[in-house]
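To start, I am sharing the structure in question, which I have written as structure tokens.
Omission of a single protein chain aside, the complex is shown with its protein chains in their original locations.
Every chain is named by a letter (A and B) in the order it is written, and numbering of its residues begins at 1.
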Amino acid sequence: MPKDGGIGASSKRREDIRFLTGEGNYTDDINLHGQAYVFFLRSDIAHGILNSVDTSAAETMPGVVKIFTGADFEAVGSIPCGWQITDKHGEVMQEPRHPVLAHGKVRHVGEPIAAVVAESLAEARDAAEAIVLDITDLPAVINMKEAVKEGATKVHDDLTSNLCYDWGFVEENKGAVDKAFEEAHHVTTLELVNNRLVANPMEPRVAVGDYARGTGDHTLYTTSQNPHVIRLLMGAFVLGIPEHKLRVVAPDVGGGFGTKIFHYQEEAFCTFAAKACNRPVKWTSSRSEAFMLDAHGRDHVTKIQMALDKDNNFTALRTDTYANMGAYLSTFAPSVPTWLHGTLMAGNYKTPLIYVNVKAVFTNTVPVDAYRGAGRPEATYQLERLVDKCAHELGVDPIALRRQNFITEFPYATPVAVEYDTGDYVATMDKLEEISDMAGFAARRKASEAKGKLRGFGVNCYIEACGIAPSNLVGQLGARAGLYESATVRVNATGGLVVMTGSHSHGQGHETSFPQVIAEMIGIPEDMIEIVHGDTANTPMGMGTYGSRSLAVGGSAMVRATEKIIAKAKKIASHLLEASEGDIELKDGAFSVAGTDKSVAWGDVTLAAYVPHNYPLEDIEPGLEETAFYDPSNFTYPSGAYACEVELDPETGHVTIERFSAADDFGNIVNPMIVTGQVHGGLAQGIGQALMENCTYDSDGQLLSASYMDYAMPRASDLPFYTVDHSCQTPCTHNPLGVKGCGEAGAIGSPPAVVNAVLDAMRSGGKDVGHIDMPVTPARVWAAMNS
Amino acid sequence: MTQVKMTVNGKAASGDVEGRTLLASFLRDNLKLTGTHIGCDTSQCGACVVHVNGEAVKACTMLAVEADGADVKTIESMANADGSLNTIQQAFQDHHGLQCGFCTPGMVMSASALLKDNPKPTVAEVRHYLDGNICRCTGYHNIVKAIMAASGQDVSALAAE
Partner (left out) sequence: MYNFDVEKPTSIADAVKALGREEAQPMSGGQTLIPTLKARLAMPSVLVSLKGIAEMQGICTDDAGRICIGGGTVHAVVAKEAAAQYPALAGLAARIGDPAVRNRGTIGGSVANNDPSACYPAAVLASGATIVTNAREIAADDFFEGMFATALDEGEIITEVKFPIPEKAHYEKFIQPASRFPLVAVYVAKFADGVRVAVTGASENGVFRWTEAEDALSGNFSADAVAGLKIDGSGMIGDLHGTGDYRAHLIGVMTKRAVAALA
């Protein structure tokens, strides 16, 4: 029976009403009195010496308010990086300065060189065209393996090379891993590329800076997943504005997928320029700009090897990855190929020895950072492609090989420094075999073949790590931030609640799912609870929403704050009921004395807190408002098994997804409808990566896929209905809700299943190519089929 | 500057625009109807779809002066007179056909145009009709389901949850 409200109910989303009627309030919908507009003149070459920027002609153009160049920002801090990696030699990573506007050199197509503030965007752009640049072209550094060779052109002259870091994990294990390979019965080797992607939330980024000269207060409205993080990074490290004089507001945000975590130059610019021009300054990104300035994702080149014994047990794994950082270090870029990737290399398997090497490389490309999954899709893709390749080389069933090597006992400490608290990989695989109708595949393949098509079936497992924590550990790993979350629960006199959360909803539905939790805890209707988020002025310091952390970390903070509320309310109730506090029970929105029919309603207690006439003022303060900060003791580990069924047209190479099944274990679930929707969206992005999406540069550093004309965004007609199941539930043991996180799973778990299915289809057509790189476009399939 | 006059959501609207002013900009900036969104500049994402003289068009690929004298409908006019969601909007909420909400106005306007022409579309027809509307959140599953439901068709068997 579907539940009617509370935890486990598919409550309809309240935020939908405003979105469906055009009443959302996105950043571009904000227009401040007297605002000016900024247009950034951006580099159209990948690498060059910026000899001069002559703005004299542009200054005289109609509507121009002020023109800024890199020189105006010399006294301003570098756009900071939030994570410092220590390499395998114990050295800290090389960290270049990242200016707000280019100064001295340009390092990627799209890097801002000058900013024109004018009365209208069109006038700003007109004037930008009158700026005269003198740039001496330099060779572009694009290929990562070339970039780290001796004598290669350097992206940053003040660094020793283009190598940001050379990370070994776990370095002490390397000898044992190499020895296990020497002793292996079989070794499978795979070289692959994890294709560069562009996150492409449908709302392009926007920033509106405002400054009140009378008070010295700055306000920035921005399309961010984490306004407090922006406030801290920009205020403390770039502009030198203390938090109490800087308010950052992220109103309705039209999708993030990671790319709106990071602090970008345009945010700092608009905040800075609003003061310099003494009027609000607005920047709205066009989609074409977004392609060359929003941080990209993935872009790994990897060699991975598995050692197996004579019984097909995995004995050791080693990987060697080149990870593209782009021209500068974006906010969390260094952590993605390391702590978000290396720690996941055990996957679902009890491989006893693992060694991961990652070389992070600077190139003349847009910075690369977290995109839905961030490091975990890269880990899952290489491991699950490799396991499939092992099975085919050994002539065993890919599912059987996986099952044989599954971790089955929990908690499980992996050789890559993490401990899985719970999971049941057998159960999700069993469920997958059921929902994907594996039994019917042979008949479906026959039907495809009758039409002249090939049909393939591919599976993979995945493990994810969400809610990265605890803060003291991540600090040791190089994070320059804490990874707790916060919530303030304010109960009003008449019993309604407002929750001010540090999490930020940009599609995840927190405004609906968070109240479900509190409604369950207190026993009141969900509509008595309101969620406030996205404004540093009225929410406690929070770390925001990414890494599938909101419910596991932010939700837990809300639970802790609500527990404090309930504890205090029980004290008030015990006073009102003239009973001992220990005898007070809260159920269905009423406090009662155990074993009696005496009770007092939730609303009577909350009213007493604010109208404390009959109130124990000598023991407790009036009011009912509590704050909690929650710092998890471990990551959460969602897991699952996915199956993809494709049909391949051997004449054209075109692949269609015929069926896609996902069996996930997310632990406990608050709103199944929302969870299912999150999986759908992740699957579409994973399938997009596998079949269509590719961000490509030419050797001169020109972005070839720079708009929707060339970057293939999946459309409705490219995708199937998905079969999604999350009935396998092993609750997280260390957070109060037992939840694990579901936002990234679909994007992490789907690419290998798609590619495994395509290869299966090709094999059924008599062509075993061993591997094919993503995106598996028709042209690539055709070339492989005819190789 | 040229003065344009049109009917927007049943009301007379006018304003001074440049030749280059897009219909989308006129709606958003002059009329403050910010439900029409701009998600790309190559006429592909469809977040800006509105109805001009009853037909779906991309408001970012039409000049405001071209809409002079036209009857324009935007997302702000789609709810029922009492403010409740119309059938399509309600189906989107019921079937979780939106997440971040940014593409949603265009999706609803396209769905409305589709169902006017084709009141009982097939799943394939719905999917192809949405070729000009990109959603990055939902994977389209629930959008397609919502539109099928809005057409009055049984969606319980479309796909297992």
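The rule is simple: contacts are C-beta pairs under 8 Å (C-beta built on N, C-alpha and C of every residue); 3 or more make two chains touch, one makes a residue touch a chain.
As the structure is a computational prediction, the values presented were derived from the model and not from experiment.
From the list A:T652, A:S699 or A:S727, which touches the chain that is not on show?
Spelled out, the listed residue whose C-beta touches the missing chain is A:T652.
Can you tell me which of A:E146, A:D710 or A:D773 touches the chain that was removed from the display?
A:D710
Applying the definition given at the start, please give the residues of chain A touching the unseen chain.
Missing-chain contacts on chain A: residues 122, 125-126, 129, 286, 288, 651-654, 692, 694, 696, 704-705, 708-713, 715, 718, 777-779, 782-783.
In the complete complex, the non-displayed chain touches which residues of chain B?
2, 18-20, 22, 41-44, 46, 49, 55-58, 60-63, 65-66, 68, 110, 113-114, 129-133
Operating definition for what follows: only the chains that are shown with their structure count from here on.
Could you state the distance in Å from the CA-based centre of chain A to that of chain B?
Roughly 29 Å, centre to centre.
Along chain B, where are the residues that touch chain A in the complex?
It comes out as residues 18, 20, 28-29, 33-42, 44-45, 47, 74-76, 78-79, 85, 89, 92-94, 96, 98-105, 108, 123-124, 126-128, 130-131, 133-145, 158-161.
Give every residue of chain A touching chain B within the complex, in rising order.
12-13, 15-24, 26, 28-29, 31, 122, 200-204, 252-255, 257, 286-288, 435, 506-509, 672-674, 676-677, 680-685, 707-709, 713-717, 719, 721-725, 746
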